[in-house]
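Missing here: one protein chain of the complex. Every other protein chain is in place.
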Amino acid sequence: MNIHQKLPFIWHGGDYNPEQWTQATWWEDFRLMQQAGITVATVGVFSWVSLQPAEDRFTFEWLDEVLDGLHTHGIKAILATPSAAQPAWMSQAYPHVLRSDEYGRRMAHGGRTNFCPNSSDYRRLSGNIARHLAERYRNHPALLLWHVANEYSGHCYCETCAQKFREWLQIRYGSLERLNACWWTAFWSHTFTDWSQINPPFRGSETLMHGLNVDYFRFMTESQLACYTHERDILRSITPDVPITTNLMGTYKPLDYRRWAREVDVIAWDCYPHAKQATGEIAFVHDTMRGLKDGQPFLLMEQTPSSQNWQDVNAIKRPGVLRLWSYLAVAHGADSVLYFQWRRGRGGCEKLHGAIIEHSGRSDTRLFREVSQLGAELKRLGDAIIGSAYRARVAIVFDWDNWHALEDAIGPVRNKRYLETVNKHYLSFYRRNVAVDVVFPDTDLAKYDLVIAPMMYMLKASLVQNVEMFVRKGGTFVATYLTGYVDETDLVFENGYPGPLAHVLGLWVEEIDALYDDQHNTMILPDGSGTYICSHLADVLHPITAEVMATYGEDYYQGSPVATRNRYEQGEAYYLGSDPDQAFLDRFYEAILDKHGIQPVLITPSDVEATARYKGEQKILFLLNHNPHPVTVELGTTVQRDLLTNQVCRKSIILEGYGVSILVDEPEGD
Amino acid sequence: MNIHQKLPFIWHGGDYNPEQWTQATWWEDFRLMQQAGITVATVGVFSWVSLQPAEDRFTFEWLDEVLDGLHTHGIKAILATPSAAQPAWMSQAYPHVLRSDEYGRRMAHGGRTNFCPNSSDYRRLSGNIARHLAERYRNHPALLLWHVANEYSGHCYCETCAQKFREWLQIRYGSLERLNACWWTAFWSHTFTDWSQINPPFRGSETLMHGLNVDYFRFMTESQLACYTHERDILRSITPDVPITTNLMGTYKPLDYRRWAREVDVIAWDCYPHAKQATGEIAFVHDTMRGLKDGQPFLLMEQTPSSQNWQDVNAIKRPGVLRLWSYLAVAHGADSVLYFQWRRGRGGCEKLHGAIIEHSGRSDTRLFREVSQLGAELKRLGDAIIGSAYRARVAIVFDWDNWHALEDAIGPVRNKRYLETVNKHYLSFYRRNVAVDVVFPDTDLAKYDLVIAPMMYMLKASLVQNVEMFVRKGGTFVATYLTGYVDETDLVFENGYPGPLAHVLGLWVEEIDALYDDQHNTMILPDGSGTYICSHLADVLHPITAEVMATYGEDYYQGSPVATRNRYEQGEAYYLGSDPDQAFLDRFYEAILDKHGIQPVLITPSDVEATARYKGEQKILFLLNHNPHPVTVELGTTVQRDLLTNQVCRKSIILEGYGVSILVDEPEGD
Partner (left out) sequence: MNIHQKLPFIWHGGDYNPEQWTQATWWEDFRLMQQAGITVATVGVFSWVSLQPAEDRFTFEWLDEVLDGLHTHGIKAILATPSAAQPAWMSQAYPHVLRSDEYGRRMAHGGRTNFCPNSSDYRRLSGNIARHLAERYRNHPALLLWHVANEYSGHCYCETCAQKFREWLQIRYGSLERLNACWWTAFWSHTFTDWSQINPPFRGSETLMHGLNVDYFRFMTESQLACYTHERDILRSITPDVPITTNLMGTYKPLDYRRWAREVDVIAWDCYPHAKQATGEIAFVHDTMRGLKDGQPFLLMEQTPSSQNWQDVNAIKRPGVLRLWSYLAVAHGADSVLYFQWRRGRGGCEKLHGAIIEHSGRSDTRLFREVSQLGAELKRLGDAIIGSAYRARVAIVFDWDNWHALEDAIGPVRNKRYLETVNKHYLSFYRRNVAVDVVFPDTDLAKYDLVIAPMMYMLKASLVQNVEMFVRKGGTFVATYLTGYVDETDLVFENGYPGPLAHVLGLWVEEIDALYDDQHNTMILPDGSGTYICSHLADVLHPITAEVMATYGEDYYQGSPVATRNRYEQGEAYYLGSDPDQAFLDRFYEAILDKHGIQPVLITPSDVEATARYKGEQKILFLLNHNPHPVTVELGTTVQRDLLTNQVCRKSIILEGYGVSILVDEPEGD
């Protein structure tokens, strides 16, 4: 489904909550939105009680006027179903709608995402309001996209969920015998002799049964996803041509978004880095979100125009940073620039969150000017970027199940550093302007030259198969310590680590030493060309077919291998037995990139990012100056045109502090 | 009501728990009290089960003997009602008397202040025991003052309270529509469609609805106050001439003591600084307590004679410090020096708290000597101080509602530093011996020249009106960042900050930047005469009628105003857009004080405090040496007499380490 059919340019807009405001304010807002170059408004998020003040009473009139008003001002609507927070009347009438906490205690009404995802009343009533919305607005000209609920999150531990979980387990495992075997329940006499004995992982009662924990995470992912698909199917049946999505939250641990990706028409996500966050960390999440649907462009559904409010310190984005980070998203695959939110509410716990129209109600502000400038630029870009795609020959494997299983494991260290480690490997490429895709255990790896799978503690059969095929055909694979411990049920492989990848990696691991935070070892290259720091954990390992690339410099395993390379059929598989410093990683990956002839998009000065999207054969080059000061970037011999300024550049270009250029080859040359 | 009618000098005494001891000990205690110059004993606190071991059985005989014994030893009694902790039999017979915690779970019996303040059984039974006490002792010659319960504290979250809260809200808001509007419930679909849907702010369920939170705090203040007034009215009806109070805890956040001040005949408070606490912080709380009843002297109801027990480290007051801090209280308005407690209990969780008679039971101790010396001094002072008052031309506004609303707000920084900031401004005056009153939003400001209202995030209509009038008539007003965000219902003002004070301050605030703890900006005076550090938050603001007094030295708002002055009618209103260092504040306030001709009480060496009380035209000058070493203080040309030594001083006086002098003009000269 081409979500840009109706609006074939980069959308510009954001969340708007007219139900909090008077009619007079609406029309002032429409006027200001036009002035700011807003093309899309997200409405209806959290509007349930405003649309349905009682189970048998609906009040759509205000929304009629808002949608009409948007339309007459040339603004499209992302229309939300309101199901992210049920009205108080519903919690009162159907107490089982209320979520239970980790102790199994039903919570009182309040907050948001406060529903039990397995409540039949919630399903019925959320489906019902979705149906009403779809039927009423199916033909409204402003309707651009369905936005189901909002930021599904958290877990529920109520008796309804417990019962559904038991049913889910029966299907998954078939028999109690198999479940007992996979969960290794003979340990501590935990063998279940009846399905009814199985509970959610209640805090204070049973949080150490890892197989159960990871399954409860999967079950909760599916339970909430079922809430989404329940509404989606109703919307689809009434408006088959309107795309449908829900907004995700990046690397949000409690829900497996790879599982959600199949069910949405487009990935949409809410990007809330803190003010000091490294751009390499933000870019990594953009790449992860792009990867969810195997490279399909995504929607930047929310970002703050100025500051958040929930951090310890909510610094304001410096002038130019809103624009810079908006293009950062676009460069990595976003086809929209949307904000939370248009107008700050006068109450509620987000009343001090940034918005385009602040409490002063004024538009003669720096922020309004920056937003308007960006709106004008996006209009100027037209459809130049729409339809373009990212191209990477390097992939990093990321997996939610593994994240859960790894961080749930007790030992060999408490702090497993999964996300940190994945990001660390990513940075080696990001900082040299080499494109990376984030992929998943089920991703076909055929199109890559280099695949890195850090800390694949839970090693799925699908990934084993994909990696085997990949290396066999000439790919280069990199694994690290903490790889290949458990299968998908969290049961340890029978022959130790790295489990079913032992033959590809050509080694076995005898011991895993844990290093204190103030402790490190060294990695010594056999040719004497370098010594590097390593830390965190240290595998004492034995090559079988692998060759030694570096040895430990200290401790009782001094001289034993820390990094190895195994030739496997046409390809190679590397293993890093400890956590090297960035200098080692940079050198290590440089050699691999050279071998595969993988070039940076452009060589740039420090903290200037060059990223490309490709439209057919046309390369669209994004230059992003993450420095506060101006820099000169050498462009080489081709002549380029800056899509933002329409100026032609030769040899080099000067980027302002936090400046951005989007360059395409100028065919006619000089 | 003149509380000193019966005992017209500074009371000396403290808590005494005879119900924990044998008769023999009582008579030993009376003897030792006499020896130590004790004139007042507080009895009956927590004596409920000792007075009423079963609902239908009373045992007053022991108290008869104690009161008689005190009387025959010339000691008056502050007689407490015992209602601060109900007996176990009551919790057992009436389980709804038990308080519920923040999750709404009824707690088991135990601890203290463990009653639901809205329990009708608690009200009935606490009123009943108060009536019995009053009727029995109405004519007892020792009876000096009623002390109702003890340190009311905490909140209850039970169903009784929830129901009463709903009724309280109905009265406050009149309609659900108005409540929904004020609480901005359209946010997150929180609109209430029935009063019964409203709950206390249960932890884990709904703690983010700020309007509800601040109202629950108000409701809990009133619920507990109603427990007090219920007993008070009974006592008053039986002993109309005996003053009534309860002991407060300084800047105790959970209860709004300004609201309590109206209902007590005299403010009484329990002063427990830790051993390293700055005297400027202690003095600030004394001034706050004095302010509660608009300057009326107060009772120092409790202080430890030696050490506390609940701090991490409970260092002992150094020799002289008990006396010094006692006079510190008197200097700031106390008309009593009372201790907790007379004799250390042999059990209970306060058994290691300091007392005059320690577990050894001995009186040949340093502490007993210091207390006795103080007792003798207070006797010598006679009524010299009684009837005197404090005089200040500077006021700092403090408000409990604002404290709650501000610290409850999410953003722009987590740590709001309200109390810290109020105290920081206070210190500029305290350290130069300039008298300050702590006032409240409803205080008439006519008698002040300078009024400072730091961080008035919740800006009440009464304060706006008082400030307007004050500045209009020539007063100087100082406001800071975080001023004028929300009204009394926690709803943001419609035109941004500083809300209804915009015209008085002559500016509007565009952005609020938050600074990390290790970050700062500078304030540059336009005449080049100084650069100062500022931190915490940084308003980017726009003068309308105000003039710029200092500009930012750094960051993207470099050169824009950080401090402004607005001439408004006869007066001036200053605004500080960031948190300046103490050097700036000192210079800033020095200029304002000069302009108004406000002089220090006396110019003294570092850490020597000079504070005055005035009895008619007579100035009573307190000199307090907070240094451990002796200092010489220049007194100027007048001749003074030290009320403690009866010595005449000319030109200067030498104060011992931790020494105190109380000086009055010696009329006959030399």
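A and B are the chain letters, set down in written order, and residue numbers restart from 1 in every chain.
One rule holds in what follows: contacts are C-beta pairs under 8 Å (C-beta built on N, C-alpha and C of every residue); 3 or more make two chains touch, one makes a residue touch a chain.
Not measured: the values here are computed from a predicted model.
Within the full complex, the residue among A:E151, A:D490 or A:E609 touching the omitted chain is A:D490. Of the listed residues B:H109, B:H140, B:R391 or B:R431, the one in contact with the hidden chain in the full complex is B:H109.
Among B:N139, B:S360 or B:S606, the one in contact with the hidden chain is B:S360.
Residues of chain B that touch the chain left out of view are 17, 19-20, 46-50, 53-54, 82, 85-89, 91-92, 101, 105, 107-112, 276, 306-316, 318-319, 344-353, 358-362, 365-367. Residues of chain A in contact with the chain left out of this view: 103-104, 182-194, 196-197, 199, 202, 204-211, 409-415, 485, 490-497, 508-517, 540, 556.
In this text, only the chains that are shown with their structure count from here on.
Centroid to centroid, with C-alpha atoms defining each point, chain A and chain B lie 50 Å apart.
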